[in-house]
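Here the complex is missing one protein chain, while the rest keep their positions.
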Amino acid sequence: MSAPFRTVAIFGKPRAESVRERLRETLLAIADLVRGAGQAPLFDAITCEVAGIDAAGHTLAELGQRADVAVVLGGDGTMLGIARELAPYGVPLIGINFGRLGFITDIALDQIPTVLAAMLAGRYESDRRGLLDASVRRGAEQVFAACVLNDVVVARGVAGGMVEFSVRVDGVGIYNQRGDGIIVATPTGSTAYALSANGPILHPALPGLVLVPVAPQTLSNRPIALPDSAVVEIEVADVREAAAHFDMQTFSRLAPGDVVHVQRSAAVATLLHPVGYNYFATLRSKLHWNVMPAEGHDR
Amino acid sequence: MSAPFRTVAIFGKPRAESVRERLRETLLAIADLVRGAGQAPLFDAITCEVAGIDAAGHTLAELGQRADVAVVLGGDGTMLGIARELAPYGVPLIGINFGRLGFITDIALDQIPTVLAAMLAGRYESDRRGLLDASVRRGAEQVFAACVLNDVVVARGVAGGMVEFSVRVDGVGIYNQRGDGIIVATPTGSTAYALSANGPILHPALPGLVLVPVAPQTLSNRPIALPDSAVVEIEVADVREAAAHFDMQTFSRLAPGDVVHVQRSAAVATLLHPVGYNYFATLRSKLHWNVMPAEGHDR
Amino acid sequence: MSAPFRTVAIFGKPRAESVRERLRETLLAIADLVRGAGQAPLFDAITCEVAGIDAAGHTLAELGQRADVAVVLGGDGTMLGIARELAPYGVPLIGINFGRLGFITDIALDQIPTVLAAMLAGRYESDRRGLLDASVRRGAEQVFAACVLNDVVVARGVAGGMVEFSVRVDGVGIYNQRGDGIIVATPTGSTAYALSANGPILHPALPGLVLVPVAPQTLSNRPIALPDSAVVEIEVADVREAAAHFDMQTFSRLAPGDVVHVQRSAAVATLLHPVGYNYFATLRSKLHWNVMPAEGHDR
Partner (left out) sequence: MSAPFRTVAIFGKPRAESVRERLRETLLAIADLVRGAGQAPLFDAITCEVAGIDAAGHTLAELGQRADVAVVLGGDGTMLGIARELAPYGVPLIGINFGRLGFITDIALDQIPTVLAAMLAGRYESDRRGLLDASVRRGAEQVFAACVLNDVVVARGVAGGMVEFSVRVDGVGIYNQRGDGIIVATPTGSTAYALSANGPILHPALPGLVLVPVAPQTLSNRPIALPDSAVVEIEVADVREAAAHFDMQTFSRLAPGDVVHVQRSAAVATLLHPVGYNYFATLRSKLHWNVMPAEGHDR
């Protein structure tokens, strides 16, 4: 058990206009909880604006410097975004699920008075998640850069053709491929898009990343997991229309010869979970991983 | 709607001693239901013996010749066995689920008074399922023969090595393979073992069969669905220990050079379902096919 | 062996400007071969134009009505397109591979004097391939229609989100899905994009089609093969940007509520192959299907 946090940043983002009022009330309840525990709540300025909260909002840089912990009310997408932005400041995050699935935001709304309170008082488990620094390089120029917590995806466009690319690891060519695209995923991202594309699950404590092809033309392709020290480069070759996706952000016009460059980031995101958190239980409940048929089909 | 059945064969098999009394009572209730509808129940002799029913039992040949329909109380394994044996006589079957999953035996115990009664009165949907004639040939000799409703499997033994075999279709070699084995499945069997080995689902109305390799050494292997006119031969080559499985029956000692020969059977099993039966709904409820995560993980 | 053909339509399409002259020469050589055998060559008008051939070109309708057989010089894409257009006229096709892979166009350029000559003289094997009639329906209106030999694909756009859709077969809902998309493929199309998306191979003689999800969010999804009598409807639900692809043609803006409707076409394409053609050999040589590692890794 650690010491209670003293300063608590509060973030929230509504999925739709219809839940805005409920979001606002929940954010205010969290602030009350924080104050009641003798801690200082600090609202994010954008949150105040979108949720209609009449308080002094702070910039992300201010929150990064002043907060001991951040509470995020939203879906996994919101959580991913704020985790990426707070990572350079080393502020740990607690996710309250206000969205759809809540794979990362693992605390339910009705657990706020009990579980969140306990966590803010210092009773939690800490879970460090690696980030990737990614960029698009065109000749000598870097035309786009982003930090991702889930994945970098190089994908064909809407026109329907395949994208052709070559992959290098630590400067050595490993294969050429044609297909719908390729995913470079962190352990965190291994349960997102990469899993749909038949990639393996990587436990968050595994210091690695995984390359998962999407609908590869080659029948003998298989995903490969690499140590997280690997520097991955994907060079786009022949292409009618291709894009790169960095978590939620899209760079929509890759040109032949563009290189998508991916490597481990110096920053790390720290997620806090309630005591007793079980990663495997989350896999089972959220992804229906390994849920057995009622009583099994005979064979 | 068809005319009511006049003569009803009744079969049952307990999974365990502990449910024997409950099986007996249910079988007797079914006989009462049949008699109450002015129809004649005919008990299977083996059923009388295992369930402890004091009635004149009939041989399978007698039931095949005299019954208009058969009611089977048991799991899918029991149903498969009786369907195979009754197929040559053209007697349709109604399956009451007394077992675990009940993929084929799709009527629940509590539906006996309503759904079963309606079906015996002529309100049902008919579902024809193809069978395969399979045999093991050693030189000019046929050393084993069986009829299957699900699948024929050639598999390595317990010793842990791979089995190596070549596959011919209509006399033409299609590939050599090493691996845990290979499955030849009917549409009915495509949702059993073949599905675990990553085979596709074949709709029961598709006149085909599917070859599914099990843990093939070759990365580029893929299942292939063939027209049901195909004659499939699997010749075992190098092998430490291999077996062939025919639905539930095992031929445990394949020798190098043995050929497992599979082709469509002249016989067909007819399963009866309640009006409104939906094959796809069964896939969803019994196999969790396509059950979506609660509300979807973001990506 | 059949009677020799009397009238031979000739089609060709260059992949690139650089091979235009070679295409022209090959087309003229084919015409000479045809004339030398006492048969009448009829050039396609568009072929004359793109290849710079100074001859009286004919419209596709004229060729469909007058030709006994069509010789197509090009890649599989060219062959697919002409096969679709000639199917209503019942003209069989011979494919000469001038493109990349040549899965359907299975005659090599250097086989023209021997193999093509023999086929035009009546020595060939005939291979009937089913087509699908597909359309996009918006409310009561049909906004697009096409006939396909390979596949119909509903896919997400470049924006990177998932497409969500529901699938009905013969009017009955079978599942809802989120993912990159879904493929409805004929046996011919089962070795194209559907195979990359982990679909099974369907032998051309199997009267079926196959539904293959692309990167489905649901872990328990599996491809399903249906009888070719099935009427498949894919209704697009929530969608940021989605498109439908019909062989090579793209309908780029599906709107929520749009239904992509697919059913067996009355027309059939007939492909002619050299005597001794072996479908499985083509799988092995063109797709590296089941090519074994040099001598096998021990385990």
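Per-chain residue numbering starts at 1, and chain names A, B and C are given in the order in which the chains are listed.
Basically, a contact is a pair of C-beta atoms (placed from the backbone, for glycine too) under 8 Å apart; a residue touches a chain by one contact, two chains touch by 3 or more.
None of these values were measured; they are calculated from a predicted model.
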Among C:Pro41, C:Gly75 or C:Pro204, choose the residue that contacts the chain missing from this document, as touch is defined above. C:Gly75
Can you tell me which of C:His58, C:Arg129 or C:Arg222 touches the chain that was removed from the display? C:Arg222
Of the residues A:Ala83, A:Ile104 or A:Met162, I need the one that contacts the missing chain. A:Met162
Contacts from chain B to the absent chain lie at residues 153, 155-160, 179-180, 193, 195-198, 214-220, 241, 243, 245, 250, 252, 287-289
Interface with the undisplayed chain - residues on chain C: 75-77, 80, 99-101, 103, 150, 191-193, 196, 219-222, 286-288, 291, 293-299
Absent-chain interface residues of chain A come out as 161-162, 169, 172-178, 195, 199-203, 205-208, 210, 216-218, 220-227, 229-230, 278, 280, 283-284, 287-293, 296-297, 299
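Assume only the chains that are shown with their structure count from here on.
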Let me spell it out: compute each chain's centre from its C-alpha atoms, then which one is farthest from chain A's centre? B
Calculate how many whole Å lie between the centre of chain A and the centre of chain C, each centre taken as the average of the chain's C-alpha atoms. 40
Among all residues of chain C, which ones touch two or more of the remaining chains? 195, 216-218, 220, 287-289
